[in-house]
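Read through the structure below, which is laid out as structure tokens, and then see the notes.
Here the complex is missing one protein chain, while the rest keep their positions.
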Amino acid sequence: MGKLKFFLGEALRSLRRNYFMTIAALVTVFLSMAVLGAVMVFVYNIEAVLKDVEQKVEISVFLKDSVTAEQIETLQAEIVGWEEVKESQFVSKDEALQRLKEDMGEGADVVEDLGRNPLPASFEISLNDPEEVGGIASRLEGREYIDEVSYGQEIAERIFQVTSVIRNILVVFLVMLGGVSILLISNTIRLSIYARRKEVEIMKLVGATNWFIRWPFVIEGIVVGTVGAAAALAVVQLGTDFVVERIRENLIFLSVPFDAISLVQLAIVLLGVGALIGATGSGLGLRRFLNV
Amino acid sequence: MGKLKFFLGEALRSLRRNYFMTIAALVTVFLSMAVLGAVMVFVYNIEAVLKDVEQKVEISVFLKDSVTAEQIETLQAEIVGWEEVKESQFVSKDEALQRLKEDMGEGADVVEDLGRNPLPASFEISLNDPEEVGGIASRLEGREYIDEVSYGQEIAERIFQVTSVIRNILVVFLVMLGGVSILLISNTIRLSIYARRKEVEIMKLVGATNWFIRWPFVIEGIVVGTVGAAAALAVVQLGTDFVVERIRENLIFLSVPFDAISLVQLAIVLLGVGALIGATGSGLGLRRFLNV
Amino acid sequence: MIKFEDVTKIYPPDTIGLEGVDLHIEKGEFVFLVGPSGSGKSTFIRLLIKEIDPDRGKIAVGGRDLGTLRKWKVPYLRRNIGCVFQDFKLLSSKTIFDNVLYALQVTGNGGSSAKRKVSEILNLVGLSHKASNYPDELSGGEQQRVSIARAFVNHPPLLIADEPTGNLDPETSNGIMQLLYRINKTGTTVIMATHDREMVDAMRRRVIALDDGQIVRDQRRGGYGEA
Partner (left out) sequence: MIKFEDVTKIYPPDTIGLEGVDLHIEKGEFVFLVGPSGSGKSTFIRLLIKEIDPDRGKIAVGGRDLGTLRKWKVPYLRRNIGCVFQDFKLLSSKTIFDNVLYALQVTGNGGSSAKRKVSEILNLVGLSHKASNYPDELSGGEQQRVSIARAFVNHPPLLIADEPTGNLDPETSNGIMQLLYRINKTGTTVIMATHDREMVDAMRRRVIALDDGQIVRDQRRGGYGEA
């Protein structure tokens, strides 16, 4: 424990004495982490939006006019019983007509002129995992009192295509950005160690073991990594709040769940990555100067 | 000119001799610029998509059934004459009915049952700057053979709200990222100068003027900035091509103009910024060590 | 204590550091290493602390063959050798006190007894009043004395000094020599590279003269310039 205290003291003393390099390293950690954090928040929210869009893919089950109230009830019960199904809503013939009128707006009087109601009753089924839409649809198809099962196959496939491409691009971008952050930070740390390589050499020459030299550097790295990441976290959090506030004000009709990523998750990732890169960057960056 | 050659030689010699720091600086420039470039491409393409979406805002001018073919022609000529107008298309009563049937899909037989055609003929006007839609609409309103002018005011406003918020967020993000890149790069350069502060001190002590010391550093900065940015440019270009290729394959129906930002534009920005930060970062970073 | 067998060190591409050096130094000896500038004195010392390795030949220190010494054992070798470096090699980010203390801390000994030792040795070299200064706030001679203090503080069985009085006035030099003399009397082996003719002539100890990397004289009770 005396050793830990010594290493800690060494690390803090060095951070203070080499404040120029400390600040440079902090700035790099802070900036990289802030960008990474901001993009993480962005990606998570987009992901939530994509999920939301996918939820719009529903199955419409059109019923024959001959169906009885009892049959409707049995079918509803069966559908709701399937675990893939999130919700199933019955739309009567009247409701269908009402909706059509609303949808048409300008052309509504066309419908007014009709004597009878040509629209069928239907179930509208939303799923927990929208991608299973095809399977569920085929399970329903061909039953006797069902006229037609439709889930806008083409539209649905397009949506899934689009969301999966966006998702892939974003994930790749996020991973790359993570890699970039790590490289930038360890790069700066290596540079700050490089500037002190003579000191490391001297330490070796007066009989210090590699780990005796390394520990203070590792602690320094952890301190810089964590402090920089914490600052980044604070800025990202404030920035997100500010942006979300403004989006909510301006785009009240949007239903984006802006708490897609929690402060805790973000904190764990940023602080963890910061401390880890700091520690390993310092530890590994030293290696080539320890060969004396 | 002998001087320029000397400064250039000094810069290159120093880059070679201090290769560790050269590589560190190159890596930073490359990574920052690659991220900045990638985001620029992304933002420009999103901007193109937004423009595309905004173009969807059109004015519909519904005509009274009493209008004559001659009046239609005069009005068409007048509208097309306005410089704000990009295109104006006439939709006859029959065409309108046809479209309605297509739009309704399932409910099309409702329309079949009609004896007469209740839909009006109309002009559909698209504008060069969709935001002027309100002005143009009011210019047309109230003319004798015009029944109603509509541009889906609510929808249009929402679209403009959404696009403007997205635009603001992206622009702010891009500007911030530019700032971050500049800070990261000049940070690394400062660190690499810091590691050489003793050398700078010695140069001053043997009679070198500030600019005599500074020029090689500035040239070094320009070289590192330009080379790093060029590498980033190449990677961004290759990456964009790859991604665009995949998007085109997977999402053939999307009409995104993926050449929203040209290689030349991107090159000018990245190389220019790279060289500039390199030069100024080196020039300014030296300042505090020249006071000997 | 120290054994060199046909040791040759060539700095790439072809600069001779040492060439075919055979040597035996017994425990408790006091040896002057002399020779013109660039004759290989510092190279000899750097080989002893395994800062560099020879291209040929065998070096043994305290019975350990440096050629087969495992890497992780090198620090333990160095703790048993106090070394005054020609260019001082002080840690610029530590105070004078901490620089000297560091030589004790590396051995896992940094407590209050260690601090007392540091204070004593700083007092001995006349730098108590500079204890909390940093190396770049010291004069050349003061830095040199810090390097000396750091090499002594550990009471190592072998003490090597590379021109330890080059930046010191004759009086202070004499003080340092007295110190080395007393340390040697307690059984410590002392090797000292020097250009100080007066001092070598006055002490009449073993003198090893190098020239161009080769031993040109090895005299039991020699002077600086004798043949």
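Labels for the chains are A, B and C, by order of writing; each one numbers its residues from 1.
The working rule: a residue touches a chain if its C-beta (ideal position, glycine included) is under 8 Å from a C-beta of that chain, and two chains touch if they have at least 3 such contacts.
These numbers were taken from a predicted model, which means no experiment stands behind them.
Under the touch definition stated at the start, the shown chains contacted by the missing one in the entire complex are B, C. Between the chain not shown and the residues C:D6, C:D22 or C:D87, the one that touches is C:D87.
Residue B:E199 is the one among B:E47, B:E95, B:E148 or B:E199 that touches the chain missing from this view.
Counting the whole complex, the residues of chain C in touch with the unshown chain are 11, 15, 34-38, 41-42, 86-87, 137-142, 144-145, 162-163, 166-173, 195, 197-198, 224-225.
Residues of chain B that touch the chain left out of view are 2-3, 6, 13-14, 17-18, 196, 199, 202-210, 212, 292.
Heads up, the rule we're going with is that only the chains that are shown with their structure count from here on.
Legend note: the chain whose CA centroid lies nearest the centroid of all displayed protein CA atoms is A. Taking each chain's centre as the mean of its C-alpha atoms, the one that lies farthest from the centre of chain A is C. Averaged C-alpha coordinates put the centre of chain B at 67 Å from the centre of chain C. For this pair, chain A with chain B, the centres built from the Cα atoms lie 24 Å apart. Centre-to-centre separation of chain A and chain C, using mean CA positions: 62 Å. Shared interface positions of chain A, i.e. residues touching 2 or more other chains, are not present.
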